[in-house]
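Can you read through this structure? Questions will come right after.
With one protein chain removed, the remaining protein chains of the complex are shown where they sit.
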Amino acid sequence: MLYAIVIGIITATVAPLLHRTMGRFVVIPMALLPLLLFIYFCTFMPEVVGGHAVTQQHVWVPEVGINLQFRLDGLSLIFALLITFFGTLVMYYASGYLDGDPLLGNFYLYLTLFMTAMLGLVMSDNIFSLFIFWELTSISSYLLIGYKQAEKDSRVSAWQALLVTGLGGLALLGGLILLSISAGSYTFSGLLTQRADVLQHAFYVPAVVLTLIGCFTKSAQFPFHFWLPNAMAAPTPVSAYLHSVTMVKAGIYLIARLSPVLAGPDIWHYTLMTVGGITATLGAVLALQHTDLKAILAYTTISALGLMVTMIGIGTDPAMKAMLVFMTAHALYKGTLFLVTGCIDHCTGTRELSKLYRLGSHMKYSGLAASLAALSMAGVIPFIGFIGKELLYEASLSSYVLLAVTMLSGITFVAVAIVFGYRVFWRKGEDKTQLQHHAGFPLYFPPLVLAIGGLALGLLVHLVPTPLLQQGMRAILANPNAELKLSLWHGFTPVLGLSVLTLLLGYAVYKSLTVLHYRASTLKPLYRYGPNTLYHMMFEGFLHHAKAFILWLQDGYLRNYVMYIMFFFCGLLYFILWRDTPGIDFTNRIYQLHEIRLYELVVFFLVIAALIFLLGTRSRLTSIVVMGLVGYSAALFYILFGAPDVAATQLLIETLTVVIFVLLLHKLPAFTYLSHQFQKYKFIAISALFGILMTYVMLLVQQQAMSTSELKEYFGKTSYLEAHGRNIVNVILVDFRGLDTLGEITVLAVAALGIFSLLRLNPERGGKQ
Amino acid sequence: METLLPLMVGTLFAVGLYFILHRHLFKVILGLILFSLATNLFLFVVGGITRGSSAIISEEKSTATEPYADPVPQALLLTAVVIGFGIQSFAIVLIRRVYQTFKSNNLDELRKENEAQ
Amino acid sequence: MKTIILVTAIRYLTPLFLVFSIYILFRGHNHPGGGFIGGLIGSIAFVFHVLAYGSARTVNSYFQLTVYHQDRQQNNSPTQYMWDMVSANTWNRLKNRTPDWRFHIFRVRPAYLMAAGLFLATTSGVTGLLRGKPFMTGWWMEVKIPFIGSLGTPTLFDAGVYMLVMGMVLKLVFTMSKE
Partner (left out) sequence: MSSDLLLLLPLLIPLYGALVCLMFWQQEQWQAVMVGLAQIAWMTTIVFLMQRVMAEEVLVTQIGNWPAPFGITLVADIFGALMLLAAAVIGIAVYLFSLQGLDVTRRRFGYYPLLLLLQMGVSGVCLTGDLFNLFVWFEVLLICCFALLSLGGTKGQLEGTLKYVTINFLASGFLLAGVGVMYSLYGALNLAELALMVRQPEHPNLPLLSMASVFFLVGFGIKSAIFPLFFWLPASYHSPPVAISALIAGLVTKVGIYTLIRLFTLIFISDLGFMLPLLAILSGFTMLIGVIGAAAQTDFKKILSFHIISQIGYMLMGLAIYTPLAIAGSVFFIVHNILVKTNLFLISGVVAQRYRTFSLKKLGGVYLHQPVLALLFLLSALSLAGTPPLSGFWGKLMLAKAGLEAGAYTLVGVSLCVSLITLFSMTKIWNEVFWKPKPGNHIPDKDLAPVSLLRLRQLHLPVILLLVVILFIGVYARPLVQLSVRAANGLLHIEKYTETVLSNKTLK
């Protein structure tokens, strides 16, 4: 299974190259890949149907619990088969849809990557490797949605999809980590065995919330649903793929996968049912208000996803059964309808409902496909959609609210199905829309296959889907004995009555669509409070405030920066000193004052006086001289306290500094007075605070200092005997700690280099010497 | 003197910082130099000051005899002084170039290319 | 500043300072002094020279060597030729104005001084590595030299420091005074 992923990624990477060399025939390898994978996965069928999960383990980064652990059970296999099967068709379809596009190679790159990521996602047993593929789908869908990068709409939608699913992804990451901590395991199978621990752990609620946020964003559940309709900006094959079996179904998959672990507490069930119910209703209501074919489909997808989430929320055997069958049915018909819509769009140049009439006369096969799919969507016998719908009703019979929600969605589906299956293609009486060109084989063949698939699965429901779906159901319920029996005909049950009622009501809604669309425009102001607007408001607001904030913080005034730093330093140090309250013994200090010699006192006052003078003077030359004076005084102190080397160095360096100043004096800014007015006191205050603090620290450290250090003794002992020098300071500099000196002379060399280039490399003078 | 020196160094720190906070280029560089001087003296004061006896082994002895000043802070200080000199001279030249380029001695006028915008 | 006395004093003081600085350099191991101080003193000598005379003159007098040379004539013996060369480059310098004398200027750039200093300092440490010991392991000559004391790789290191400091200050001052 790892090889499937690796081959997928490799094929994806070479796609642009293949496109360059093979031109439009790039489709052959690209479509062949999913086909081969489909066949490959088919070979697992007997084993999986027999109730054995196929597992594979590859070590990746065990230190953080991420290994490539694959596990192909019923649920995974259903998804894998759907993904590869649809993948083949979509790849082929895209070659017709994007014929002649110079970026076709990139398109295949993204699409193949996307498909591979989806495959990896559904096969992963390791929760983190699932997450990795999860994020990969986000990224590759971003690139796909933004494929028409020249259009602003496309870029914005792609970005929105990425950010929303990215938000979810991060929440999911948090949730998964919490789960792994609470269970002490990194795999779904491990989570399942540790289920009791997970349920009791304090992390249960946050983990559930975070994980569900992740799934909801991905599966376009309320209130994160808004990105999905906007993602229509993608080329239609992508939309078809995204809406039918991939991306949005990833969330459903994960919820289903986690359901056996996390289900039980009320929060799980009620959250899912509430969110799913709202989403289903919302999707249904919104779908009826739109006239863009793709938008209609997008909102029905949202509604369908809502239904699936609701079903998982109910969590009973029939509900799971309903979810699985409905999901399969939905994948088939939704894929078909999207592909057909793409074909219409491609051939007529519009997707606007009011401009499309009697297309069937030009596009027979597409029309046929659409009608078949619509029948499945409406839930007409003998399509698989019928079985799905029956099961949905059966599962939601327990509660009136749920039943109402399901009915509402069902009615909408019927109305939409009529629009697609009849209104656009076959309805008589209007002028038919003119085509710009005829649909090529790649454009109508794939939807036809899918549509027929929907019919075939319905007719052969005993043969193929039942055993597989049964395994899927067992995986979701974690119950190896759960039975799933599907049949086309249940006999005359209340559910059948509901089905018929749905069809009738659906037809009625279809009839009143014109009115609904007319009314819809009055609802426009309401959208201002919708999540989409909210997203944009947050987006803009965030940008605006971020800008204002940063401008305020990073305001370009050096002194403010210095002040923040000093505040931080002083604040922290004052706090620590206040907390630890190390005392200073002042009596001893006062006693020590006797030892002061007069000349020391003179120098001390000289420095203080010089500093005060420096504060007031307005002459450059004077301040340089006074500064030199302070430096020389420091040198004097060094001499007085036994540091002749330092003193000499200080003297010489002070001299040199003065010389440098003098050399550059006439180039330095004149000393015009720049007052700070009100800020002055602030500066004085912080400077004083800082000065006092440093004084305190010095006094404190002086008091606490070690009387003698190991180093001093060692150097005193060995300086002459082993290092052949009597001047210990010098010996330290050149021998004991010679490396410091090496670094230090490097600093000097670099300083000279820097100064040289600073003065000589001068753009105003053309940068010449 | 052990008590007075910290006072002096503290004042030096305060004055240095006050100058650095100034918006006049020249004062900023003065501030930097004073600050560096203050840091050096801090190191010196903190390292323990011993009056008179420098860390040199006298001719007739082969090891140093107490009392002698701790040579380690002195060595560190010497290194620091020289490094400080390198950086100071770079800073002085930089200020000169800034002044030459911007034709202004006011730091506030330099922020035409605001960094956050 | 450029009073005649000062200028003249500087002219004679500079070499004196240089000698003194070298003395300080070597003395440093046993008495206050050493590479830094020596280097700074030595460079300050030149700094004052630059202040008094300008950097061009300083470079002329101390940092470049003009070597005159001439193609060997047929009738000259090798000894004669050598003699001519030596005389032309020493006491007869100023007479070499005839066109058959060519000259070549060797200039000691401060940057080279810096590089050489850094090289010397580092390489004195590397000797330790070459002997299979850690970097900067000292190696001392047995004999003691009067005034200087014992010689060893740390002394070389100090000499490197001396050269670097001098080169650095000179580079600074030359660059700035040309502004």
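Letters A, B and C mark the chains as written, and numbering starts fresh at 1 in each.
Here, a residue touches a chain if its C-beta (ideal position, glycine included) is under 8 Å from a C-beta of that chain, and two chains touch if they have at least 3 such contacts.
Quick caveat: nothing in here was measured; it's all calculated off a predicted structure.
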Chains in view that touch the one left out, judged over the entire complex: A, B, C
Residue of C:107, C:133 or C:178 touching the missing chain in the full complex: C:133
Interface with the unshown chain - residue positions in chain A: 16, 59-64, 66, 106, 128, 131-132, 135-136, 139, 142, 146, 149-150, 155, 159, 162-163, 166-167, 170-171, 173-174, 177-178, 180-181, 542-543, 546-547, 549-551, 553-554, 556, 558, 560-562, 564-565, 567-569, 572-573, 576-577, 579-580, 582, 694, 697, 700-702, 704-706, 708-712, 714-715, 718, 722, 735-740, 743-744, 746-747, 749-751, 753-754, 756-758, 760-763, 767
Residues in chain B touching the chain absent from view: 20, 28, 32, 35-36, 38-40, 42-43, 46-48, 72-73, 76, 79-80, 83, 86-87, 90-91, 94-95, 97-98, 101-102, 107, 110-111, 113, 115-116
Residue numbers in chain C that touch the chain omitted from display: 109, 111-112, 114-115, 118-119, 122, 126, 128-129, 132-138
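Keep in mind that, in the parts below, only the chains that are shown with their structure count from here on.
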CA centroid of chain B to CA centroid of chain C, Å: 31
Intercentroid distance (Cα basis), chain B paired with chain A, Å: 49
Contacts with two or more other chains, residues of chain B listed in rising order: 54, 56, 78, 82, 86, 89, 93
Shared interface positions of chain C, touching two or more other chains: 30-32, 36, 165, 168, 172, 176
Touch list for chain B against partner chain A, complex: 1-15, 17-18, 20-26, 28, 30, 33-34, 37-38, 40-42, 44-46, 48-59, 61-65, 68-72, 74-79, 81-83, 85-90, 92-97, 99-101, 104-108, 111, 114-117
For the chain A and chain B complex, residues of the former touching the latter: 550-551, 553-559, 562-563, 566, 589-590, 592-593, 595-597, 600-601, 604, 607-608, 611, 614-615, 620, 623, 627, 630-631, 634, 637-638, 640-646, 649-650, 653, 656-657, 660-661, 664, 667-672, 674, 676, 683-684, 686-688, 690-692, 694-695, 698-699, 701-702, 705, 708-709, 711-712, 715-717, 719-721, 726-729, 732-733, 736-737, 740-741, 744, 747-748, 750-752, 754-755, 758-759, 762, 764
Touch list for chain C against partner chain A, complex: 28-37, 40-41, 43-44, 47, 51, 110-111, 114-115, 117-118, 121-122, 125, 135-136, 138, 140, 149-150, 152, 154-155, 157-158, 160-161, 164-165, 167-169, 171-173, 175-177, 179
